[in-house]
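Below is a slice of the complex: some chains, not all, each in place.
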Amino acid sequence: MHLLTSTQLSREELLLLFEQAKTLQESKTIPQTMTGKILGTIFLEPSTRTRLSFETAMLRLGGQIISIPNAESSSLNKGETLEDTGRMISSFADIIAIRTPEKGQVAKFSTHSSVPVINAGDGTGEHPTQHLLDFYTIWKNRGTLDGLTLGLMGDNKNSRVLRGMAKMATVFDIKLIFISPDELQPDEEVLSYLKKKGREYHQVTNIGEVIDQLDVLEINRVRHEYFEDKQRALEIGKQFILNTETVRKGKAELIVLDPLPRINTVQTDVDDLPQAKYFEAVENGVFVRMALMNQLMQR
Amino acid sequence: MHLLTSTQLSREELLLLFEQAKTLQESKTIPQTMTGKILGTIFLEPSTRTRLSFETAMLRLGGQIISIPNAESSSLNKGETLEDTGRMISSFADIIAIRTPEKGQVAKFSTHSSVPVINAGDGTGEHPTQHLLDFYTIWKNRGTLDGLTLGLMGDNKNSRVLRGMAKMATVFDIKLIFISPDELQPDEEVLSYLKKKGREYHQVTNIGEVIDQLDVLEINRVRHEYFEDKQRALEIGKQFILNTETVRKGKAELIVLDPLPRINTVQTDVDDLPQAKYFEAVENGVFVRMALMNQLMQR
């Protein structure tokens, strides 16, 4: 089975995954379930965090790595189709994590793969394991994912992290609040998905209006590449800066998340507050990816 | 011992290698002959298939990898000679697979290496392990390499795959047919080698003339970098497109091979025919490289 989208896992599957991640994280010695297995990490767009997190997870489970760490090291430069590349790499690796520059490319790559493929980000498309580690971090800290209010601040229109998190949230009893200027509010695709799933959401333009209602605040930086007017991107970006003052207006048990790197999002003085969970989420990510690979390899 | 050229292995050595590859491929658990050993993969020209195939082979034998995945990650940029680089890397690795942009560079690299060096492609020079996996695939499917007719279609003048395959074929009782326009027929170096070895060959310009005689058809894409006239390269390239219709005119047991990536060579609808063996060859390549490394490390 592949993991391609934020919507393909059920509530039960997610909770089982989180239980298994927690068991791994709490175990003194990690069961070496991947001995003799190889993970292929194919990153046609630069990444540090996601690639190294997957590789660390595989190594700590006793497995090994083959890697294309960037597009320059790949014969995709020679004009090979993603379908052929996927089929080829699935002759080598037992499981594959791949990032591509454009939406839909991971699905193409997976078409002829004989082994599980994990979408590690396909342009403006999906990045489901990011949501896994964010929701796992919330679940670990709060003990549940139901009855919470989740604020999503940033470019809700284009950010694959914010879009996908909104969709994955629908399997839980989570109230969503989108925090963006009007032009960066989610598009119809996301909103109609929420309506179909019967989930409550609100849209505001300013964090100040809702900070005291939030159990979780996820922030994602503005990506300048989506703006023709770079000056406008810069101005908008500054609206998403989060400082200590704002955090302190929120609930004591507020969880602040950011997929990192943070550029004009969370200020470094927030790091020392108990609400800051983004570095803990990086650590958690290794365990949730371990659990995911264990599951995908068993099916 | 190094593996540098397509002509250095005898008939007996090749057949022994294929037997050993087959034993590995059929074994339930791969003997961990490389435990504690390190393969260095030095790719000064981009590659996916060859590098990952070598690395997979080493990991599945229980060994480990150090790698220069592309020229940018190397201090060859600082002006170090290949001789010094080879000597240095042989202090680290127990065996080395290297690809270089220019002919003769792998031989230079191997001069002062204290460990076995495998030529994984040196520009227009040689790429012997590609032939190993192609001939192994034929041998596995037909049970022999004698009494066969092998068609080589593409740029027989410049392609290291086609040139080397023609030469390696001479240790078996193989009839060669070169399929190219006149300007891309093999040069005197290759033809005089075949004459010296007493092997029969024919030269035709069109696959249609000979498709019914072939036991094996190897196709390699035209490389545009060898043509000043890029438009001409494009036109010629199209002559080497292989579709289902042509394959069906051939023998039922025809084996179609392509080193991949395929660009204007085998059409995707051929993939589903039993004659298509190019993806099987990718899988086979891992085992023939395992057998090769086992052999080189024992001498």
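When the chains are written out, they are named A and B in that same order, and each has its own residue count from 1.
What we mean here is this: contacts are C-beta pairs under 8 Å (C-beta built on N, C-alpha and C of every residue); 3 or more make two chains touch, one makes a residue touch a chain.
Everything numeric in this text was worked out from a predicted model, so none of it was measured.
Enquirer: Assuming 2 chains are placed, give the number of copies in the entire complex as this structure defines it.
Expert: This structure file describes a complex of 3 copies of one sequence.
Heads up, the rule we're going with is that only the chains that are shown with their structure count from here on.
Enquirer: Counting in whole Å, what is the centre-to-centre distance of chain A and chain B, each centre being its mean C-alpha position?
Expert: Result: the chain centres lie 40 Å from each other.
Enquirer: Per the contact definition, I'd like the list of chain A residues that touch chain B in the complex.
Expert: Answer in residue numbers: 36, 38, 40, 64, 66-69, 72-80, 83-85, 87-89, 91-93.
Enquirer: Provide the residue numbers of chain B that touch chain A in the complex, in ascending order.
Expert: Touch list, chain B to chain A: 43, 46-49, 51-53, 55-56, 59-60, 65, 69-70, 72, 260-263, 268, 279, 282-283, 286.
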